[in-house]
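My questions will all concern the structure given below.
With one protein chain removed, the remaining protein chains of the complex are shown where they sit.
In order of appearance the chains are A, B and C, and numbering begins at 1 in each one.
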Amino acid sequence: MLIDLILILPLTSILLSLLFRWSVVLGATLAFFNLALLIFGIVLAFNIETTGPVTAIDATFYADSLSSFMVIVIGLISFLSSLFSIRFSIKELAKNQSTLLEISRYTLLTQIFIFTMLFAVVSSSVAMIWVAVEATTIATTFLVGFRKNKKALEASWKYIIICSVGVGLAFVGTLFFYFASAHIGGPISSSRPVSLDWTFLIKNSKKLNPQIIKFGFGFILLGYGTKTGLAPMHSWLPDAHSQAPAPVSALMSGVLITVAFYTILRFKAITDIAVGRWFSQDLLIAVGLLSLLLATSLLITQKEIKRMLAYHSIEHMALIALGAAAGSEIAIAAVLLHILGHGLVKAILFIASGEMLITEGSTEIAKLKSLLTHKPLLGGIFGVGLLALLGLPPFSLFTSEFAMMKSEISVGLGWVVGISLVLMAVIFGVVVSHARHILVGESSGRQTLKTSKLSNPIRASRLTTTPLVLGLILSAAIGVVSWPLQTLLLSAAKVISG
Amino acid sequence: MHLLFYSFLVGSIGSFASLVLTKKYRNKFASFCVVLEGLICSYESLSIISSGKTTTFNSNQLLPFFGIRLSLDPLSAYFILITSLLAIAVGIYQLGYIRHSTKAKTPTFIYPFFFTSMVLVPISNSVATFMASWEIMAITSILLVLTDHAKNNNSGHATQWYALMTHLGAASIFIGFLILSLGTKHQQFSSIVMSSSSLSTIEKSLAFFLLFIGFASKAGATPFHVWLPRAHPQAPSPVSAMMSGAMVNLGIYGIIKTGMTLIKVSEGWWWIVVIAIGTISAIYGALQCVTNSDIKKLLAYSTIDNVGLMIIGIGASGLLATAKDEKFALFMISGVLFQMLAHSIFKGLLFLSAGSIQYSTGSLNLDQLGGLLKKIPLTSTCLLIGAFSISALPPFSGFSSEWVLFEGLFRSILHLSGVNRLAVLFGLSGFALASGLTATAFVKTTGIGLLGVARSSHAETAKEVPPTMLFSTFLLALSCLVIGIVPGYFLKLTMKSSQLLFPAKKLSPNFKYGSIDLPNLATNIDPLLLLVLFTIALLMILLLLKAAIKRKVRITNSWGCGNEYSNSKTQYTATSFAEPLQRVFADVIRPDQDLVVSHVEESRFYVNNITYSNLSQDSIERFVYVPIKRAVTTWGKFASQMQNGSTHRYLSLGFIVLLIVILVLS
Amino acid sequence: MTVFSFTTSLLQLIFILACAPLLNGIMLKLKARAERRVGPPIFQTFFDLAKLFKKERLRSQNASIFSALAPVVLISSTVVVIIVSPILSTQELFKTSGDLFAIVFILLVGSLMIALLGLDPGTPFGGLGSSRAMTISSLSEPALLVSIVAISIQAKSTNLSTIVSANLSHPIWLVSPPHLLAIFALLIVIFAEAGRIPVDNPATHLELTMIYEAMILESSGEDLALIKLGEFMRFTLLLLIVANLFFPFGIDTQANWIQLILSSGISLIKLTILGSLVTLLEVTQAKLRLFRVPELLAGAFVLAVLAVISEFVA
Partner (left out) sequence: MTTNYFSMTYLFSGTVLVCAIIALWRKDIKAIIYSVAFHGVALGIVGFSEGLSRHDLALVQAGIETFILKGIVFPILIFRIFNRSGGQRDVEPLINTTASMLYTSLFIGIPFFSIGRLPYIASSPQSKLVPIGFATLLVGFYILITRRRIISQIVGLIIFENGISLIAFLLISGLPLLVELGESLDVLLVVIVLRVLAITIQSRIGNVDLAEMKELHD
């Protein structure tokens, strides 16, 4: 019942945004719906905690604690994003940068996007997950190209081409899982293909042919890895995330990539039992370290905030991959916490960068200076957000990174931790240096204060800043207080680590 | 332990209240809360030290996956005591200081958390708890360094350096702890202690050095110090005082904790390395201290110098412990703790006085000051007392503490043998050179800054600071004197606190009337007696002179070789004062000297203008860290070519990997 | 505190007060003789001091309280050291505080005061002097402390009285190489600290070479007299300490009154001999360039380190 509700809710939103042109009321309604989604997610999690996994519509949909966790993440980020969407839309209309029709279309697509992500996490069939993930690409292409200028079109072109190819490869991987499952007597070609169901696969994963599963998992990792932003097909990510409007970037960077990783996790669980843990471990380490190296190298010379944040996403996905490589229950729980923490903080930062674009007119590092002086609150949010993103306590990324690394070392991956710490230190230095340019700046403080007051009369809106501050506090809270998240995390991790 | 929690609560109330309260009450209330927090903490820590008991607190409700583990023992209580004493003084000082310096809420909001985290670090009893409080301490201090960002261009750079170095340090500590906790299969410190002897030597050494590097970098030991002379001066003075006076101690705490408790059986050569690092820090810090002209920068370098001394002491104590001479190891480590107390107080005093000077003159550059003793006599007196303390002049605190250190080192030389003894001798030489250089540096600071004639209009118009600031500096100055004249009481305190490290053996010195009499050492000091003798001598001489000679003093111009000159520019400046030493140590300091002479157009023989610049930069920064930075940037530029925007290239990467997958995984 | 020790301390004070100008006079006379001059009478220094006490006191308008305080502090700190050091007898006043480390730092109080005095009037000369004096002082510190260690090792104590008594009971220690090396290093340091040739020339008033004199250039009258007296006292005191370390015989150890009187006489002889040696050195040696001084001090430091090391070789 709850699952139905969770799917009906965004469908209603879609319907509403189809029927009505955009208005503040509609925006607020949608934000409220997304909040409701978050609440439903939490309720679902509690339900599952007491009664076990739930299914809906002839077991087409299935939710265990992992799914419910992802629903919470999606709900949370969607809520934040839809709040900022209101501000974004008002400004767009006020500046005549977009027509009402464009805004309405944007709203519709965003809601579809949210729906597809939800669909992905509550689908019981791994093939339907694929369908949903592919659908997210379709829904977001136009959102990436929202500006319709040269850069945005280029980004959306790259985005759809690279992601379609990548996700296509994931489909090949899924086919091989299906193939393996069919050969152990899973029924084929009925209207309800049980043999592609996650529950069936995980239950019978011992019987699956390891070699085929290995082959399939390679494709899965390469394919969904594309969508996650892992090397080698990560290249679309900085372009798309930087060109999309801030609320969309928040959603993409905050949840979309982790939804893709969620899928990898599901397949990893099957692979681990079928083949043995070492296999996915090796692959994930290779991919993770490569991505981390890439993110580090490319962060060094960043000139633009949103690109910088995008590379940060690659970094964090790499960290998550490495954490998943460790594979123990704590490691997976930490990975999940990282998914939540990263999503939250990244969304906050993207929204903050969107606000900067509104108030400062640019997100280029060179053009932003001494933000902390003339926009203390916005600058402060951005700065603290970056600190949170860099994994400093009390924010949750610290706890999760700590736990991931600890588990990595405890399974004998000390060298991985060593390498990643070195790379992260470089990232830290680089990001702090960028942050200095943005927040503190070089020019004499008083002068900037005067000139900036004249040239930037737009103030950061409370509508934006309040949720962001609350979000940061939330991020700190989940990093410090165990209850009630830890139980959920651990039981969700059990789904993966067995 | 619970008292501590209440004190944290008080601090947090202060910080959140500062968000809500109006400008008028914000500082007052926040400062009040900090002072109260400090008082509670110092009460609790004192009672723990005197009872010698250990209390613990565990909870799984906080810090997901790990839970927090706290344990308050006399050693950690001692660190809390120092921190909170300083915090009280700083809290009072802030009442006057903040009013003028900044109006933002953020510093008042963050400051109590900074204090709280500094209390949390020593009582953390598990790897995760420690790392969390350690990083919170880092982050809050980073934010505090940024306080004056609007007025000061350098604070950004300083923060950047600080953030990076502290992060590297934390990473190093993190790995070190993980090695320990995985080797022993425990994550709680008290359990690691029990089973650390099961580790292999390589594991132990690796863990020790990783931890040592991390902690040494927080303590500011050379060559991991580069952040310190940037960050400490950039912070507002109260924060600098806390950073230099209290935060640095926690680095020392880490080293002691690692080498003497966590890893039970240590190797001799570790401590030799430790002594080497300490010696280098002491000398390097002192040298840079002499050559710098910015008061706060100079103070920051002197922190490196003092930390060096403490590290030398720790090294010697470690050597003694490995040589099974626990009696003197305990004495030595107590000396280190004593030195730390003295340092915290006088460094706090010096930084606060520097803040007062900045408050009243607007400048911290010695080359622009001068004549302050007459303009702001009270603040100047405080600075002088701080300077005397740090120069180890009797009867001030630095003298007593350095005496204990010196005695400890001397005993170590006697009791150790072979290369260990040489190492301590090396450390002692460094100690000596550093103490000489420090004296010079502070003669420079006080002589150039407080005496002579004002070198700029800033100094000319200096006015005395508000009473709260004065009160706080006086409090600290008085403490310097008290610690100096009754060192016995304090050494007793440190011995009690460090008893935990070497529980079996006890050296029983006599502490009578605050003097230290060590039967095993066959020597003693009694600064109080010396002070009394000195005062008697002084009074007698003055009386004699008064009785014998009644001539008045005639005030005239200074003698100018027959010329009349009243130009304040002809005075020696701080830079010129340090020039001989700079020249002697040119190989280490590597100053950038530049002499530009421009001539009159008509003839080469007529000089139009001479510009001489003498800049001494941190040579370690220049020759170690800057090249690394450059290498990273170069790599980044190179790597960015990969992401050149070509869809085809992006796809072909995937294509190649796809082929590999098909080939390899089938 | 016994009557004896009190008397000792007092006697030491009087002894040094009396001997310091006398020693200076003797040295001046010797120097003059060595240079084939008649030279001043040996009591000339007393006269000079008396003259200075009578002269008018001028003080710079820029000067602060330091100018008045420094000379007195210089003397008082020296007096404290004189009282607590074993000069004529190893009996300590209050059984305490004759620690070598403490002595060094008490003497440092005086030095720092003079250095600050140099900076007080805000003239270039004062700064020059202070800067140079502090440079030398800071560089001599390692040699000083390490040689203290070397001297203290055999007695296992840094307490001067203990060392002297221990040396007395083991005379063989006195001629051991480490002891000699340490004494030699200590002597170099004392030359540096007291501002004698080859480090500084107390007779010069040449801007290029002045160190000590530059600092006190602004002082006059009673101030100058006190400073001079203080300096003589310090020099005498240091020489006596070295003498007792090198050749402790004659010093009272048993709280014997007769021995105490004898000890004064012996000390005077020791002083005269040492003073003559110093004069000899001053006459035959040229003053070093300022930037050669560190080399000299480094040499002293190496000697001291050698002393410590060889202490353990034997």
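Please note the rule applied: contacts are C-beta pairs under 8 Å (C-beta built on N, C-alpha and C of every residue); 3 or more make two chains touch, one makes a residue touch a chain.
What you see is a predicted model, and the numbers here were worked out from it, not measured in a lab.
Participant: Based on the whole assembly, the unshown chain contacts which displayed chains?
Facilitator: Output: missing chain touches A, B.
Participant: Which of A:17, A:243, A:291 or A:399 sits in contact with the chain that's absent?
Facilitator: Reading the full complex, the residue touching the unseen chain is A:243.
Participant: Could you tell me which of A:33, A:69, A:84 or A:171 touches the chain that is not displayed?
Facilitator: Only one listed residue reaches the unshown chain, and that is A:171.
Participant: Taking the entire complex into account, which one of A:63, A:135 or A:317 touches the absent chain?
Facilitator: Considering all chains, including the one not shown, the answer is A:135.
Participant: Extract the touching residues of chain A with respect to the undisplayed chain.
Facilitator: So the residues of chain A touching the missing chain come out as 60, 125, 127-128, 130-131, 134-135, 137-138, 141-142, 145, 148-151, 153-158, 160-161, 164-165, 168, 171-172, 175-176, 178-180, 182-183, 188-193, 196, 209, 211-212, 215, 238-239, 242-243, 298, 301-302, 307.
Participant: For the chain that got dropped from the picture, name the residues of chain B it touches.
Facilitator: The missing chain touches chain B at positions 640, 643-648, 651-652, 654-655, 658-659, 662-663, 666.
Assume only the chains that are shown with their structure count from here on.
Participant: How many angstrom between the C-alpha centroids of chain B and chain A?
Facilitator: Here the centre of chain B sits 43 Å away from the centre of chain A.
Participant: With centres defined as the mean C-alpha position, give me the chain A-chain C separation in Å.
Facilitator: 77
Participant: Under the touch definition given earlier, write down the residues of chain B that touch chain C in their complex.
Facilitator: Residue positions touching the partner: 290, 370-371, 373-374, 388, 391-394, 399, 402-403, 406-407, 410, 413-414, 417, 421-422, 425, 428-429, 431-433, 435-437, 439-440, 443-444, 446-448, 450-453, 515, 517, 521-526, 529-530, 533-534, 537-538, 541-542, 545, 548-549, 551-560, 568, 570-573, 576-581, 583-584.
Participant: In the complex, go through chain C and note every residue touching chain B.
Facilitator: 53, 56-62, 64-66, 68, 72-73, 75-77, 79-80, 83-84, 94-97, 99, 101-102, 105-106, 108-109, 112, 115-116, 118-124, 126-128, 130-132, 134-135, 137-142, 144-146, 149, 152-153, 155-159, 162, 217-218, 221-222, 226, 290-291, 294, 301, 305, 308-309, 312
Participant: Give every residue of chain B touching chain A within the complex, in rising order.
Facilitator: The touching residues are 60-67, 104, 106, 128, 131-133, 135-136, 138-139, 142, 146, 149-153, 155-157, 159-160, 163-164, 167-168, 171, 174-175, 178-179, 181-182, 629, 632-633, 635-637, 639-640, 642-643, 647, 649-651, 653-654, 656-658, 661, 664-666.
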